[in-house]
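One protein chain is absent from this view; the other protein chains keep their places.
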C-alpha cells in the first residue's frame, strides 16, 4: 500500500514587518498550496502573522546533538567578537 | 468575526420602495450567510482531516460575522427595535430569503465543496462590486467580507480541482455532487423584484455584469479539474422569495430551538 498520510510541513511565521520568520509548528498537507492555507488557518487565527513560509519537513537538515560540542563550544572563547570585550573611555561617545 | 459597526453613522434615506427593497435585500444576504455558515459549522469535529476542520470553521466564522453585520444594519434600518437575534431566531422559514443552494445538506465532502464553490464564485464577484456602491454601510460590510470571500473562493476552487483531478472515486463523487447542486446555481444571479429595484437605483450591480468573470473562473477551475461543465440542467428557484426546499425547516428548528423554547430571555 502506498503512503496515505499527507506529508508533514514545518511552518514559519513573520509576526510583523521587520522581524524574522520564526518556527511555530508543523501540520499535514497534500501539497504546498494546501500547506500554505492550512498554515494560515491553523497558525494565524489571532492575527499572529503577516507572512508565512512552509517547507516540507523532510527537506530540513538539522545538526546532530552529538556534534554540539564540536559545533558550538569553539565559539565560547572568542569573547573578543563581542563589543563588551573592549573598554572604551567614558569620554568617548557614539561608539 | 468582528461585525462592522458603524452605528454612529446616520442612516441613509431612500425613496420608500428602495428603502423596502434594501431592507429585504439585507435580510436576504444575512440569511444566506447564516444558513451557509450553519451548514459549515455542522462539519465541526467531523472533517476529513484536522487541518480542514479548522478551514471549514474559519469560513463558517467569516460568514457568521458577515451575517451579524448585515442583520444589525437591517435592524437599524427597519427601526422597529428588533435585534440581530430577533431577525435570525424569530422568523419562520417562509420569511427566510436565502437562495436554495445554501440550505442544501452537507452531504459528503464533495457536496460541501461544490455548494461552496458555486456560492463563493458568486459571493466574491458580487462583493467586489458591492464595496464600491453608494450605500456606505453596505459597501463597508462588502469591503470587509470581500477579502474573506477571496480566500473562500481560493479554498473551494482548489478543492474542486483536487477532487476532480484526484482519484476515480473523488471524481465520481464530485460529478454526483455537481448533478445534485448545479440546478441551484442560476438562482444566485437571477434578480428578485427587490434586487431589481436596487439595481435600478444603482445600489446593486447588474448581475449580468458579474457573469463574465464568474464564468471565466468556472471555466478555469473546471479545466484544471478536468471536468466537463454540466449541461441541460433544469434550474430551480424560489428560496430568495421564501419558497424553500424541505431542508430549511429542519435547519431552522435546530437554529431557533433555544429562542423558541425560552422566549424573551437574555443569553
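For reference, chains read A and B in written order, and residue numbers begin at 1 within each chain.
Here is the rule we go by: contacts are C-beta pairs under 8 Å (C-beta built on N, C-alpha and C of every residue); 3 or more make two chains touch, one makes a residue touch a chain.
The criterion applied here is as follows: contacts and distances are computed from a predicted model.
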| item | value |
| --- | --- |
| Among "Carrier domain-containing protein", "1,2-phenylacetyl-CoA epoxidase subunit A", "Osmoprotectant transport system permease protein" or "Protein FixC", the UniProt name of the subunit that does not appear here | "1,2-phenylacetyl-CoA epoxidase subunit A" |
| Contact with the hidden chain (one of B:16, B:45 or B:232) | B:45 |
| Among B:115, B:144 or B:162, residue touching the chain not depicted | B:162 |
| Contact residue for the chain not shown (choose from B:29, B:60, B:146 or B:214) | B:60 |
| Chain A residues that touch the omitted chain in the full complex | 3-6, 8, 24-28, 30-31, 34, 42, 45-46, 62, 64-65 |
| Interface with the unshown chain - residue positions in chain B | 1, 34, 38, 41-42, 44-54, 57-58, 60-61, 64-65, 67-68, 71, 84-85, 88-89, 108-109, 161-163, 165-167, 169-170, 173, 254-255, 257-259, 262, 265-267 |
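Note that in this section only the chains that are shown with their structure count from here on.
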| item | value |
| --- | --- |
| Whole-Å gap between the CA centroids of chain A and chain B | 40 |
| Interfacial residue positions of chain B with respect to chain A in the complex | 49-52, 54-55, 58, 151, 154-155, 158, 162 |
| Residues of chain A that touch chain B when the two form their complex | 6, 27-30, 33-34, 37-38, 40-42, 45 |
